[in-house]
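Note that one protein chain of the assembly has been removed; the remaining protein chains are unaltered in position.
We just call them A and B in the order they show up, numbering each chain from 1.
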Amino acid sequence: MTATATGTPTPVSEPTTHQKSARPRRRNRWIGLGFAALPLAVYALVVLVPLAQSVQFSFYQWDGVSASTWAGLDNYKTFLTDPVLRSTFGHVLVLIGFFALLPIALGLLSAALLTRAKQPGMAVYRWIFFLPQVMTTVVIALVFKRIYAPDGPLNTALEAVGLGSFAKTWLGDFTWALPALGMIGTWVTFGFCMVLFISGTSAIAPELYEAARIDGAGPVKEFFAVTLPGLRGQMAVALTLTITAALRTFDLVWVTTHGGPGTSTLTPAVALYKAAFQNPQVGLAAAIGVVMAILCLIIAIVITRVSERD
Amino acid sequence: MERAFNYVILTILAVLVLFPVGTFLVAALSPDRSGKPVGFSDFAWDNFATAWRDADFSRAMTVSLIVAVCVVAGQVILALLGGYAFGVLGVAGDKWLFPVVLLGMMISLEAIIVPLYYQFRTFGLTNSLPGIILIHLGMGVPFGIFWMRAAFRALPRSAFESAELDGAGPLRMLRSMAAPMARPAIYTLILLSFMWTWNDYFLSLVFLHGDNQTATVALGVFQGKYVTQINLMAAGGLIVAAPVLALYVVFQRKFISGMLAGAIKE
């Protein structure tokens, strides 16, 4: 637990065997602080100080311009009791399924397929799968708005294969808007998970695979016996990053639905943005931000604990 | 048999990924401002030229490039220093310092942007490129430290010990041994950092105005209060994505394959 807080994203899993033998010496720890001083100072200036101020703002009623009034915990109460604001948590849970679980499953699948055999053309697939990651979210959102349109490519495709009865208004539908948004998240995120898993897989000692093969394991069994356990660190990273990404979803919703229809796709980040930049309620916005940060921390803690057990 | 099966599944996934990209391309070539698809003969190739001119991309891309290059360079240095400190040397007080660093990866920018703006205003660093570069650097420190720390920890300890016996100081060890050995991780950091900085929208939106607007924000000219020109927006989006795509093509080998090499070295 003291070694890593959220696992490791690097090619190689933590070489725990080396670690015990070489604990950093005392003198080094002060030199280390000297090395870290510059990055830490920049970080404190840009993130920590404003964060602390944000915590302070959250206890005030403030329009962002004129004088503020002390509000105690009112902003937090509003966030946690207002039915519309509270519903955003439910939406986030749905989005987590699409932003985290589905991409990780697909990422594992594609990583397994891509790394198992040295077949020609694998680099091309890798490149394609990562493509969504490099595109600007605003543009992605506009593209998908077009795809989900009533006369858009998705409905056209459904009708073409005789599934016309499944054609929907997607983003305008109270039931389907949220999953439709979620699918965009899956599309964007899975390439990132795949890259993490590919780098993780390549770090697994080849002997383990050889041993498994000697034992007569097929590709599926090999995956569950060797690959999956070897990817625990990457899994923790992927989960942490994708779940917090789901919790922070903003541009995607903002460009496509603005939280509608009704409030069926409202997320905490959209509510925060509206409060901070559209309606002069900076205090409420800060409170939403603080609650989100705390939730992210809790999620990170839980994931770390689970991934480092046994 | 297994090979064919692999290809089938991968191709299905690839089609699913490429389908929206295709729609995007078609929208970029549509003469219609809502981006409705048209036949090949009606493709409006001059959308790219129009988009380039309307969004003033020659200026906006220069700004984006300056910001991104400075951020990437600074980011790598900060990440090397921080990652080396936390991963190899150890840092006095890291029991509570490191979690504080990690906290930064989980905070959404929206939550701190208002106080951040006021703070930078007192420094006189709003609407200035050094200002936004500094912010990007600060926001990137947590991931940078997190990433390079893990990369350095993965290096064989024995190498450090022998170098230390040779009397190498920490700075020289970082420069001549640790950094070169962690090269694959550095390449990845360069790519990610460039991508995140380049694609940033919100920070530039709030902090930069007028001639300092970046390419992503410049895309906004196609989105008026009432009228959005989706075709030009898509064309502009492609122009904006081009440098990152190019970088990804160039780095692809180092980015993923390079990681493999780095991993197997041990």
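Quick note on the criterion: a residue touches a chain if its C-beta (ideal position, glycine included) is under 8 Å from a C-beta of that chain, and two chains touch if they have at least 3 such contacts.
As a convention for this text, contacts and distances are computed from a predicted model.
Undergrad: For the chain that is missing from this picture, which UniProt protein name fits: "Cytochrome c oxidase subunit 3", "NADH-quinone oxidoreductase subunit K", "Nitrile hydratase subunit alpha" or "Extracellular solute-binding protein"?
TA: "Extracellular solute-binding protein"
Undergrad: May I ask which residue of B:57, B:84, B:98 or B:160 touches the chain that does not appear here?
TA: Of all options in B:57, B:84, B:98 or B:160, contact with the hidden chain holds for B:98.
Undergrad: Touching the absent chain in the whole complex: find that residue among A:148, A:209 or A:223.
TA: Only one listed residue reaches the unshown chain, and that is A:148.
Undergrad: Determine which one of A:33, A:48 or A:252 touches the chain that has been left out.
TA: The missing chain is touched by A:48.
Undergrad: Who touches the missing chain here, B:28, B:51 or B:230?
TA: B:230
Undergrad: What chain B residues would touch the chain not displayed?
TA: Contacting residues on chain B, toward the hidden partner: 32-34, 36, 95-96, 98-100, 102-103, 117, 121, 124, 126-127, 205-206, 209-210, 213, 217, 220-221, 223-228, 230.
Undergrad: For chain A, enumerate the residues touching the unshown chain of the complex.
TA: Per the touch rule, chain A residues meeting the hidden chain are 1-2, 5, 48-49, 51-53, 55-57, 60, 62-70, 145, 148-150, 168-174, 257-263, 274, 277-282, 293-294, 297, 300-301, 304.
As a convention for this text, only the chains that are shown with their structure count from here on.
Undergrad: Provide the residue numbers of chain B that touch chain A in the complex, in ascending order.
TA: 2-3, 6-7, 9-10, 13-14, 16-21, 23-24, 27, 35, 37, 78-79, 81-82, 84-86, 88-95, 97-108, 110-116, 118-119, 134-135, 137-139, 141-142, 144-147, 150-151, 153-154, 156-158, 160-161, 170, 184-185, 195, 199, 201-202, 216, 219, 230, 233-234, 237, 240-241, 244-245, 248-249, 252, 255-257, 259-260, 262-264, 266
Undergrad: Could you please specify the touching residues of chain A with respect to chain B in the complex?
TA: By the definition above, chain A touches chain B via 2, 4-6, 8-15, 18-19, 21-25, 28-36, 38-40, 42-43, 45-51, 53-54, 57, 64, 106, 109-110, 113-114, 116-117, 119, 121, 123, 125-140, 142-144, 146-147, 153, 187, 191, 195, 198-199, 202-203, 219, 241, 244, 247-248, 250-251, 269, 272-273, 276, 282, 285-286, 288-290, 292-293, 296-297, 300.
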